[in-house]
Each structure stands twice: as C-alpha cells, then as structure tokens.
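Quick one: the structure is below, questions incoming.
With one protein chain withheld, the remaining protein chains of the complex are depicted in position.
A and B label the chains in the order they appear, each numbered from 1.
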Amino acid sequence: MTVYFLCAVLLTMGLYCLVAKKHIVKKVLGLCIMDYAVNLYFIIIGYKRGGIAPIIDAKMRPEMLERFVDPLPQALVLTSIVIGLGVLSLMVSMCIRIYEKHGTFDMSQISKLRG
Amino acid sequence: MNQQTGMTLIVKTVTDFVVGFIVLFGAYIVLYGHITPGGGFAGGVIIACAFILLMLAHGRDVAYSKLGERTASVLDSSGALAFLVIAWAGVAGGYFFLNILPKGTPFRLLSSGTILANNIAIGLKVSSSLFLVFAALAVFRKRSFRAFLEDDLS
Partner (left out) sequence: MGDIAPQLYTLLAFMVIGSIVAIETRNLLSAVISVSAVGFASSVAFLFLGAPDIAITQLVVEVLVLIILIRGTILLDNTAIETHRDTLAVVSSLIFFGLLLGFGAMIFGSRGFPAFGEPVMRVSNVYVQTGLPATFAANIVASIILDFRGYDTLGEATVLFVSILGALTLLRRDGRVRKGEVAAA
C-alpha cells in the first residue's frame, strides 16, 4: 500500500508544481511529472507477485502462463507514453511563441491585460 | 573553412560510423515487434533519434539531404493512411480491424498477419513526424524580444 501512496505523492507534487509556480516551463515540467506518476501507477496495479513479462517463448511450458503479469495496463501505458511526448512538443512550441510575444516567461506578467 | 556547421570533427566521424547501426536497430525493433518487446512506437522513436543525431552533428542541410522535409511529411501521412487502410480492409473479411492477412507459423518474422503491417506503418509515422518536429524546433531562429519589437515598428 505504501507503493500506491508514493505514486499519489508524486502525482500531487506534479500538480503543485503545475499550479503554484509562475514560470511557464516549470508548469510544463509539472505536467511531465504527473505523466510519469500516472504511468507508473498503472504498471504497479498490474504487477503480480513473482510474475514474469508477458512474452511467450518457444520453449515455455503451458503452466507458466499463469505467472504472467497483467498485460492490459501495459498496452494502455504504451500509448500514453507516446501521447505524452506529442503533447509535450506542442506545449514547448507554445512556450516559445509566448516568449516571443511577451518577452518573458513569468506568468504573472503575461496574464495582465495590456490595454 | 571546412567546419561551418555542426560539431567538431570527432563527433562527425563517430556519427558517420554509428548512425547506420542505429537505423538498423530501430528497424529491427519495429519488424520484430510481435516476437520480442518493442513494437512500432519504440522503434519509430529510435529511427527518429538517428536522424536527429545526424542533424545535431552535421547541421541542418546534411540532414535535409538525407531525408527532405517534403519526403518526411509524405511518409508521415502515408504511415497514418496505411494504418487506416489496413483497418478498413478488415471489413472485407468480417468486421473493422479484423486480422485478414495470412498468419503463418508463430515465432517467425512473417507471422501474425496485420500486426506486422501495422507495426511498420506506425514505425514510419512516428519516426518521420518526430523528425519533423525536431527540425522545426532546430531551425527556429532565436529572436530576442528587442529584435521582435524593432521588426514590428520598422
């Protein structure tokens, strides 16, 4: 149970970094940390005690199929990791454009309305 | 005058040796995705890393001569389109995404029907789109805020 708790701690730290920091790139890093926490949580849920990876070998006996870890969360996390990469590239290009337009990364100055 | 772009001579020489092997390794992970761990996504990212290494070491023009911008864009779209075509071709057999190609014997390269074809399509798509994104980030000239202001007012 402590393992799940540590995953939740990681998720909360990413959320804190996303909300409470003023630097835009720090917010992007907070989203990255939340990504890692969620993916790790999925794989931890699927772990079986004494389990082996779900890849069938040619010389495997049929009763070893019982020892496979859960392959379904791994399929979900595989797509999630690549989606995280695509979304990160979009966010970084947005950061670059914001810096070009406003000249700073500071969120408190960007969010002031300019008359 | 022989080193205008890119990195030093040592980095360029090592890159010339290594980049072919990285592409080969990425292609291996894509093609054998149904037997060993890996698959289209990991292999596609590895191939993209090979081209990014080429661009970092030699400069933008050498990398564009190996894989042009238009070619990468065409490969990207055709990879996604091939994935859709394979999925729709399953309708001819029964339902959407049915595995209709011949399945062969397990643990061989040419087995498991559409899984191999889908891995190749996804590998193509992921590698060329990530290369395009990095190329767009790399050629983005650094424009400071002052230069941006002067540009606007002139």
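In this section, contacts are C-beta pairs under 8 Å (C-beta built on N, C-alpha and C of every residue); 3 or more make two chains touch, one makes a residue touch a chain.
This one's a predicted model, so the numbers in the text were calculated from it and none came from an experiment.
Visitor: For subunit A, which residues touch the unseen chain?
Guide: Residue positions of subunit A that touch the missing chain: 1-10, 12-17, 19-23, 25-26, 28-30, 32-33, 36, 39-40, 43-58, 65, 68-72, 74-79, 81-90, 92-97, 99, 104-106.
Visitor: For subunit B, enumerate the residues touching the unshown chain of the complex.
Guide: Touching the chain left out of view, subunit B contributes residues 29, 33-39, 41-42, 45-46, 48-49, 52, 76, 80, 83-84, 87, 96-97, 99, 103-107, 111-115, 118-119, 122, 125-126, 129-130, 132-134, 136-138, 140, 142.
Assume only the chains that are shown with their structure count from here on.
Visitor: Any idea how many Å lie between the Cα centroids of subunit A and subunit B?
Guide: Computed from C-alpha means, the inter-chain centre distance equals 22 Å.
Visitor: Name, in rising order, each residue of subunit A that touches subunit B in their complex.
Guide: 53, 55, 58, 78-79, 81-82, 85, 89, 92-93, 96, 99-104
Visitor: Report the residues of subunit B in contact with subunit A in the complex, numbered from low to high.
Guide: Residues 36-37, 39, 41, 45, 107, 126, 130, 133, 136-137, 140, 143, 145, 148 of subunit B touch subunit A in their complex.
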